[in-house]
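Apart from one protein chain that is not included, each protein chain of the complex appears where it belongs.
Order as written gives the chain letters A and B; numbering starts at 1 within each chain.
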Amino acid sequence: MSANTIISLPDQGTAGVPKKNYLTQENGLLSWLLTRDHKRIAILYLLTTGFFFVIGGMAAAIIRLELLTPTGDLVASDTYNKLFSIHGIIMVFFFLVPIAPAVLGNFLIPMMIGAKDVALPRINLLSWYLFTIGGCVELYMMIVGGVDTGWTFTTPLSTHYVNTNVIAAAMGIFIAGFSSILTGLNFIVTIHKMRAPGMTWFRLPLFIWSYYGTSIIFVLATPVIAITMVLIMLERVTGIGVFDPAKGGDPLLFQHLFWFYSHPAVYVMILPGMGIISEVISNFSRKRVFGYTAVAFSSVAIAVFSFFVWAHHMFIMGISTYSALVFSLFSMLVAIPSAIKVFNWSATLYKGSITFDTPMLYAFGFIGLFTIGGCTGVMLATLGVDIHVTETYFIVAHFHYVMVGGMVSAFMAGLHFWWPKMTGRMYPESLGRLAAVILFIGFNLTFFPQFILGYLGMPRRYHFYPPEFQVLNVFSTAGASILAIGYLLPVLYLIWSLKYGAIAGNNPWQATGLEWQTQSPPLTENFTVMPVMDHEAYDYEWLERQTLASQNLENQSQANQSQVRPKETEVPRAG
Amino acid sequence: MPDSPAMTHGTQELANSADPGNAANSAHPEHPPYLLHHFESAGQQADAAGFAMWLFLLTEVMFFSGLFTAYLIYRNWYYRAFVAGSHQLSVVWGTTNTAVLILSSFTMAMAVWCSKTGRRRELTLCLTLTFLLGLGFLGIKGIEYHEKFEKHHVPGRHYSLQSFLYPDSDAAARAAGDRPLPLDDARHTEVYFSLYFLMTGMHAAHMVIGLCILGFMILRARAGAYTAGHATFVENFGLYWHFIDIVWIYLFALLYLISRH
Partner (left out) sequence: MNHISPVIYQFLVKRLTDFRLFPPEASKIAPQMDALFFFILLVSLVGLTAVVLLVASFSILYNRQRHPVAVQVEGSTLLEATWTIIPLGLFLMMFVWGALIYFRVYTPPPNAMNIYVVGKQWMWKVEHSGGQHEINALHVPTGRAVQLTLISEDVFHSFSIPAFRVKREVIPGRYTTVWFEATTPGTYHLFCSQYCGTNHSQMTGDVLVMTPEDYRKWLAGSTSGASLAQNGERLFASLSCAACHNARPDARGPSLANVYGSRLTLANGQFITVDEAYLRQAILNPSQHVTQGYAPIMPTYQGQISEEGVIALVEFIKHLDSDYRIQQTLNTTDLPPGSEEKAAPAGQAPATQGRVKK
């Protein structure tokens, strides 16, 4: 390997953030609202999803406060029902599903594969608008009185019994659904068609593999929720009888359609996290991920298997025992790729050179919490146990462990890891570590008692509950307030770092991904020179040689005051 | 991945490069105006757009598959009601509409060809014909819907079981030789009509969207936008149009021809 593969960077002192970058290239609100730059769209998504997280979080805060006592002291039953419905709908459809794909995916996928942008930048902007419009419909729904069906919209309750704003809620999800579809479509096309020369499938970072799996789910599953929401709306408006048992319709059909989307969607809420964790673990142990191929294929396996397990949400609903068997078996099978990943991450640490920076702490948190959440998932997939714990707080604990403990931790890891790339500045490291620890402790205190509550039999979506469950609920609420601090802290110091953070430089973590081989924050079209991939992913030795060589070059260029020019390379572009 | 050798360039200049020193390095031989900044070649761009369109059609398949699943389940449960319901549809109108759509698919295919071979006038003509045929399809659908409305076959509060309980009072049922359905069967015809309106309605919504795009394309085609060597848009729209056509053929078979083997 010779010096001619070095990617030259515009001269960038350590004095400040580069003057010219995607954030400063154009100014004014309009330049943001009409941008087609994938990085700016990612920032737009970060702001909107962050906004929805605050709304969902406030609903969670009131829920937890209310559950401090066994009777309804704070809000009425109707309000409580609206709170958890809004919490679920917002957190799932407007926070966790879009957050990782649309923020980190948009920002990083083109850079990681060495492209200037996603394949369809205008469609990308359209996705953001659809998402925002959907979100506004949802806000409208909340303002005019909310919805109280739960995030699962069970028929015939949602279609014939409640008189809240189901139509608006469904409409918002319908519209935002197209944003998911278009984002997924965009990513697949980008990953297929926009890879830099030399970037073969097996040189892709594992991040890309997991986002590829995510996109498959987006493209195949989201249309089904779209049509399901249309059916709900029409059934409410016109009284057609597709889900109405009184007219011969089958209310279980709704659940089949809903979970056909929503089960794969839960993997949309974890696969990106797995991609992030692969990057972070590899980087902070300075090692190539153990068993690259296994981890890569397990992402695709999860995406594919996820389409065959949906009825595990309906084990007690009177589906035939034989289909219950099949769905239980497939749920066991879908857990295997996850186990493979967890073990491979652990093995990656072996003989590494490990540091414990903030992203790494979050990644450790992820591994622990996701394993607990996943193992309880396996309990739920076991037919017998599910009978007892379904529809109880055991489920609530299970999915918060995988979604909040898993995905939100992973997202925090990713956000901290790529924050220097996104903004050009470092966050205060010690505060970062503190927040990671607070989050971990607060999280466990909040949701671990809920496993016990669930096994004791406390049903979910309960406003009033028998007094003997109070102690555990008090623990849970106490944990939630610690958790809130754990979220608030990063918000504060990340904002602070925008102005006062140390200058990050191009590659503060000495990471190998292509995204780190350009300036921070990057230029509008990412690279000044079209990158060429001539090494495997996570090749830290390549990076070392590269750094040495560029140091030499720098010395040279300082010596003879001349411009560095990259030479052309002939690396075949593989398919 | 089938890529042209032109794409193996190691370096490439950026439209608004940060570093003007690089500009001389890689002047591109051909850089047509429609080539978007982030693609390296027109081939790559067309490739990506076509791939995206096929993926989009896949999502459309999933979209309709929800309805088809519902249809298959209920048809299995309520076969007699579905047969009686389908006798209320006019096979004549349905066949006409199928013919209209297939014809429009043909004119659309011609349009793609015109666009590729750079025939501007003919392209405009083909697109306009497609537009008119699409409109004709919706018109006929409107007539059919109107008929259903008059006979109170629109599901909901005003749904009437008359034609199924007393087929003698109904011309269409009499023509098909229907016997009176028991009340519970007759009630299930509402499920049939729910699905009928849902499926054809979704299809019609796709037609309407298609017509809007088509109208826009006609205007641009007259200005010569698609005949200057860049047929991707017309081609991809053609895929969409054929897809709608195929969906209709399924709908026609499933909804109109249930009891005609």
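FYI, a contact is a pair of C-beta atoms (placed from the backbone, for glycine too) under 8 Å apart; a residue touches a chain by one contact, two chains touch by 3 or more.
Every value quoted in this text rests on a predicted model; they were computed, and no experiment measured them.
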(request) For the chain that's been dropped from view, list the shown partners it touches. (result) A, B
(request) Decide which residue listed in A:Lys20, A:Arg433 or A:Arg461 touches the omitted chain of the complex. (result) A:Arg461
(request) Can you work out which residue in A:Val237, A:Ile336 or A:Leu548 touches the chain that's missing from view? (result) A:Ile336
(request) Check each of A:Thr24, A:Ser323, A:Ser353 or A:Thr547 against the chain that is not shown and name the one that touches it. (result) A:Ser353
(message) Give me the subunit A residues in contact with the hidden chain, please.
(response) 69, 77-78, 81, 148-150, 152, 154, 156-157, 160-162, 245-246, 248, 251-252, 285-288, 290-294, 315-318, 321, 324-325, 328-329, 332-333, 335-336, 339-340, 342-344, 346-347, 349-356, 364, 367-368, 371-372, 375-376, 378-379, 381-388, 390-392, 452, 455-457, 459-468, 470-471, 474, 540-541
(request) Spell out, residue by residue, where the missing chain touches subunit B. (result) 77, 80, 181-185, 187
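The working rule: only the chains that are shown with their structure count from here on.
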(message) Counting only Cα atoms for the centres, state how far subunit A is from subunit B in Å.
(response) 33
(request) Would you tell me which residues of subunit A are touching subunit B in their complex? (result) 10, 20, 115-117, 119-121, 123, 181, 185-186, 188-189, 192-194, 197, 219-224, 226-228, 230-231, 234, 238-242, 247-250, 253, 256-257, 523-525, 527-530, 532, 563, 565-575
(message) Residue numbers of subunit B touching subunit A in their complex, please.
(response) 1-3, 7-12, 14-19, 21-22, 25, 36-38, 40, 44, 47-49, 51-52, 55-56, 58-60, 62-67, 69-70, 73-74, 77-78, 154-157, 187-188, 190-191, 194-195, 197-198, 202
